[in-house]
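What follows is a single structure, and I will ask about it in a moment.
Apart from one protein chain that is not included, each protein chain of the complex appears where it belongs.
Each chain gets a letter, A, B and C, in the order it is written, and its residues are counted from 1.
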Amino acid sequence: MDLYHQDHFHDECGVFGVYNHPEAANLVYLGLYALQHRGQESAGIISVDERLFLATRGPGLVADVFRRNELDGLKGKQAIGHVRYSTSGGSNNARNRQPLMVDTAHGGMAMAHNGNLVNAVEMRRTLERRGSIFQSTMDTEVIVHLTALSRRKSFVERLVDALSQVEGSYALLAMNEQCIIAARDPYGIRPLVLGRIGENSYVVSSETCALNLIEAEFIRDVEPGEVILIGPQGVESFFPFPRRKRCLCIFEYIYFARPDSNIDGVNVYATRKRIGMRLAQEHPVLEADLVIPVPDSGVPAALGFAHASGIPFELGIIRNHYVGRTFIEPQQSIRHFGVKIKLNPNPDIIQGKHVVLVDDSIVRGTTSRKIVKMVRAAGAKSVHLRISSPPTTHPCYYGIDTPTQSELLASSHSVEEMRTYVTADSLAFLSLEGMYAAVNGHGLGYCDACFSGRYPVPFPHHEENAQLTLLQENQEFER
Amino acid sequence: MDLYHQDHFHDECGVFGVYNHPEAANLVYLGLYALQHRGQESAGIISVDERLFLATRGPGLVADVFRRNELDGLKGKQAIGHVRYSTSGGSNNARNRQPLMVDTAHGGMAMAHNGNLVNAVEMRRTLERRGSIFQSTMDTEVIVHLTALSRRKSFVERLVDALSQVEGSYALLAMNEQCIIAARDPYGIRPLVLGRIGENSYVVSSETCALNLIEAEFIRDVEPGEVILIGPQGVESFFPFPRRKRCLCIFEYIYFARPDSNIDGVNVYATRKRIGMRLAQEHPVLEADLVIPVPDSGVPAALGFAHASGIPFELGIIRNHYVGRTFIEPQQSIRHFGVKIKLNPNPDIIQGKHVVLVDDSIVRGTTSRKIVKMVRAAGAKSVHLRISSPPTTHPCYYGIDTPTQSELLASSHSVEEMRTYVTADSLAFLSLEGMYAAVNGHGLGYCDACFSGRYPVPFPHHEENAQLTLLQENQEFER
Amino acid sequence: MDLYHQDHFHDECGVFGVYNHPEAANLVYLGLYALQHRGQESAGIISVDERLFLATRGPGLVADVFRRNELDGLKGKQAIGHVRYSTSGGSNNARNRQPLMVDTAHGGMAMAHNGNLVNAVEMRRTLERRGSIFQSTMDTEVIVHLTALSRRKSFVERLVDALSQVEGSYALLAMNEQCIIAARDPYGIRPLVLGRIGENSYVVSSETCALNLIEAEFIRDVEPGEVILIGPQGVESFFPFPRRKRCLCIFEYIYFARPDSNIDGVNVYATRKRIGMRLAQEHPVLEADLVIPVPDSGVPAALGFAHASGIPFELGIIRNHYVGRTFIEPQQSIRHFGVKIKLNPNPDIIQGKHVVLVDDSIVRGTTSRKIVKMVRAAGAKSVHLRISSPPTTHPCYYGIDTPTQSELLASSHSVEEMRTYVTADSLAFLSLEGMYAAVNGHGLGYCDACFSGRYPVPFPHHEENAQLTLLQENQEFER
Partner (left out) sequence: MDLYHQDHFHDECGVFGVYNHPEAANLVYLGLYALQHRGQESAGIISVDERLFLATRGPGLVADVFRRNELDGLKGKQAIGHVRYSTSGGSNNARNRQPLMVDTAHGGMAMAHNGNLVNAVEMRRTLERRGSIFQSTMDTEVIVHLTALSRRKSFVERLVDALSQVEGSYALLAMNEQCIIAARDPYGIRPLVLGRIGENSYVVSSETCALNLIEAEFIRDVEPGEVILIGPQGVESFFPFPRRKRCLCIFEYIYFARPDSNIDGVNVYATRKRIGMRLAQEHPVLEADLVIPVPDSGVPAALGFAHASGIPFELGIIRNHYVGRTFIEPQQSIRHFGVKIKLNPNPDIIQGKHVVLVDDSIVRGTTSRKIVKMVRAAGAKSVHLRISSPPTTHPCYYGIDTPTQSELLASSHSVEEMRTYVTADSLAFLSLEGMYAAVNGHGLGYCDACFSGRYPVPFPHHEENAQLTLLQENQEFER
């Protein structure tokens, strides 16, 4: 499975910042390239040149938003950037592009945010009642307002003041004309890492893969609840919030993060492979001829499954990487090419074979059903679907764009009912225990709410929340 | 002279709104077409469909910003629109497009504004100190904030509360999900008119020419200091502000407004023609062969001059209307084609003639100098420049983008010195009295600060104002 | 009336070439700017750098097709350019952009052509039968083929050989890697002039206005039937074709050419004014209050009419120059804004007045009807329409895109019937004699086929011609 599938979780955002480098914006641009898998809907970079904030934000991929002209305009030695998928804020709405840039009593400020606040609507209502106006529907604007309203003296104190008032997930970069602040919520739900490039230039990134690209040195993960101030006086660390149980989103390992990243010290590719091995042990398929991944995200788990089971691994489904945002279906067609345009089974490999198909998750089930049927149509004698995560029974409120609970196939169907629906010969999911065994070598905590319904951050009236949000989804059309 | 000349005043903005019409956005689009001369830098329309605000804003001409797709997306029965040149807010900065659209405690709100506040920077500082954030550098955002902060009960009361706190010029449209409010500052500096289309649909426009285009009925000018609420209960009028001496910008008659518009009951074309007649009486040219206007804006005054003097009128300079925003000069050229690309003298008409050249104003003088030289190079025996307004000695602080005082040729040069600079055989300006005689048939007051230095609206520290504004001109680059 | 009106003749093309100048392409670009009124559908420039031909061709206005990048790519010291409206070749068909550029046995060749061949379809059929292939539907490609097929020794001889085989109108530029050739058909139907810039750089242009813009010196008109070779050895002139009676298209004076151009030594503006004076003498309007032109093209004739009649001239209709290619009508509207979006009557001027309305021609009559109604709706007591040319009774086969004969209102209606149709109080046309009196001071011949039906160049089966052309209008869609 992969990012383009509409029947899937969507990762929401990636952030990247560079402090004290003569080509700050260009490095942020490269960093966003490496984080592109975290959001393909819009991209933006804001730099500071003396006291002047300079911004370019636009729809589409990093490669489309920025040309030489745009980057040349983003002067200055510090810059932050953002790639986004929707989440809060309507999809592809010109109002909702990050980073945000505002003027305040203390000068300019820019902010880029990956995550979701559970009390965003409440805070927004409170702020509106005291007279604040909102120009986007992004949670981030709440944090910006609270920061501007704070009476504290320094920028970092004001930001901490603001963050003390919100609940939810955030991996956040804030910038004024002198410094960049990185903050990770007390639960550590979203990843964030610190790096260095050259002697005195610092980098903050959602994932380590972006550090690798620009050949920055990895220093360490930003800790849950940590606020890091990077400024003229160097790097300072604060832990201003009450300590919480660490709850890193476990789905980062299963699907979101890029395989060559390490999150909190654990390599994603290696974890996915261990998951596949565990899956093979928990739910073996006897007499299968091939293990075939649903590319690209299913590949490492399938490799692990093949390794543990001894069943040969084959790239029996080819993914077409030239697919654009939209493609045009024949109008009189009764078939839909939606999945086939991206995923093409290789009949020569599949024909007459008993196939183990490895994918990372089942959301609505419609895509899985299409893929199973496609593999069978390519000649498979049997299709055994193995999912490298537990059944997804609950929606995410911490920044992942999931369907509502009722749309999640696993929320209302037994595994056997799901098997029937996706038309597989057998279907099995990794157990929660198996997942933890594969992921967790060192006793850390994770958020597994989408599998367990145990939400670590309490949230008030979340259904009304969604309701309220929708009611004010004012939109700006693209030009 | 004309709008494209860089050596000129620039009119800043036009506003247009439609209430209670099934094709509100499409009518606003047509209205903005007719107001395009008031701003070519960006255009925007916001409509309301139920409680949903829908926006399209973009750089360039109305014809470029809106295609069928964009207009189709702007559903709803009420809409407001805006065309802008810079003024406050940097030129061609993506942050500074109107109408503004925000969410507040009372729901969505949109605002479109033509004018300039003299206490904008002060108010902004005050607002920022209490925690407000600014996402643009437009004065309009100050009014939006003040409206959102007001504790009054109704939308119109909150807007009035906000407007009570600002000083300067505004012709303004504000819209929430139920009504449109039109307001004109107590001095009446910028024009604004009310019209009706069909039985129960209302229209507000910067100029009457836009009413004519959509075949709306002209009801009346919005009065200085008047606030008009157009909502489900019909049209209500308020005069909530202390009465001021009326001070309509007299430059609207001389240059800004379209000739087929009436402002405060007076036709612009007819006024310009009377100005030209008066100019001929005040500063006749003996033994001239031709009266030639600098097209397009100089045409009516030249017709008047020719009529009063008996000297034949000829279109001796042709204006090329296909000129785009930029054109590309030969790189090794020592000549500059900047003016010639737009204005082309007809040598056959001019050759061997004594020419009266009529233009509307001299700002920096560089363009006038080029035109005089161009006419002479086309064979004129003599060039007598007649300006259909008094010398422009002072900058405007009420919404017109003028150069600073030191850049205004007339601020530091006598008429004779100006004549030498522009290389004319003679140069004369309309007198202030002559201008009033031509404009004013009915005893109303005007702002003539750019000619007289008498600023009707007091402003604090305007030079620092400009300074402060510049310091925070954060920019967003186009994508 | 003006170029944008759909109910009108459309001028088709303009050509411009520069030989031996270091910024040849940039000068061609400026020249095309000045010739933009001759074609707004597409534009193109081809330069030669050593033996390399470089081209940029695209849809739209000159300002849209060429940016700095494109011009920088067009290196070399010689270049030719073209602006086009349709004529032969479908409208806005990507296949049909000029200049053409081909490789032949003698190297590269480029060609730009204004005109229409009456034997194009026959020649095309003949060429196809001997194996030639056609990639466009433009007549120009016939000339290119014939040139390539010629066995003559030099480029100019081959071109002359080709032109000897075609009949019709052409003002043509051909270029190989060493020289530019300018040719004008033996009838001289389309204008073409020669100029010089600097010492040794030569310019060829459809009209003199483009020479003026780039400050080139006018040398002389290219003569009917003349072929001018501009190359390393200087400028050589040939008259290789049988002599014909000169037949310059008289409509160039009435409508097509820019007023500041001289054609065959006669100034266009002055001619139009004389036409207006003559029209006032032939068809006076007693007791009229105003003479109002339909802008922009009707202005000079209206000035002449006012001058001769003593009736005051007023710009009672304002033309909006910001109108784009398309605009979007309200969908439920019963009114059509097609004319109003461009032409706006000034009710204050017109109200209660007897109006003489001066336009240049009536084609289908639908636009005239709309304008008359619009002026009456603006309050005119009476509308007396005066047309500054005789009734247009016949289509043009020499390069002007006219409707078929049956669509021409004057082909089947008496003047009185036309008056009724356009709803004018009176209607009168300039007489053929009057037109000649105004245009012709020096006994030259003109083509007046559109008024008289006397076609100077015989053409075979022209209706079938049109038919055949249509059958092969293969199209390329814009990307």
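As a working rule, a residue touches a chain if its C-beta (ideal position, glycine included) is under 8 Å from a C-beta of that chain, and two chains touch if they have at least 3 such contacts.
Since the model is a prediction, treat every value here as computed from it, not as a measurement.
**Q** Using the whole complex, pick out the displayed chains that touch the missing one.
**A** Within the full complex, the chain not displayed touches A, C.
**Q** Among A:Pro300, A:Pro395 or A:Gly434, which residue is in contact with the omitted chain in the full complex?
**A** Of the candidates A:Pro300, A:Pro395 or A:Gly434, A:Pro300 is in touch with the missing chain.
**Q** Would you indicate which residue among A:Asp161, A:Asp260, A:Glu282 or A:Asp425 is in contact with the undisplayed chain?
**A** A:Asp260
**Q** Thinking of the whole complex, not just what is shown, which of A:Arg125, A:Arg152 or A:His321 touches the missing chain?
**A** A:His321
**Q** Provide the residue numbers of subunit A that touch the chain removed from this figure.
**A** Residues in contact with the chain left out: 22-23, 26-27, 29-30, 33-34, 36-37, 40, 61-64, 66-68, 71, 209, 212-215, 258-260, 262, 267, 269-270, 296, 299-300, 303, 307, 312-315, 318, 320-333, 335, 337, 340-341, 344-349.
**Q** Would you write out the residues of subunit C that touch the absent chain, in ascending order?
**A** 51-59, 65, 69-70, 73-74, 94-95, 100-109, 124-125, 128-135, 137, 144-145, 148-150, 471-477, 479
We adopt the following convention: only the chains that are shown with their structure count from here on.
**Q** Graph of touching chains, which shape: line, ring, star, complete, other?
**A** line
**Q** Approximately how many whole Å separate the CA-defined centres of subunit B and subunit C?
**A** Roughly 36 Å, centre to centre.
**Q** With centres defined as the mean C-alpha position, give me the subunit A-subunit C separation in Å.
**A** 59
**Q** Distance between subunit A and subunit B based on Cα centroids, please, to the nearest Å.
**A** 47
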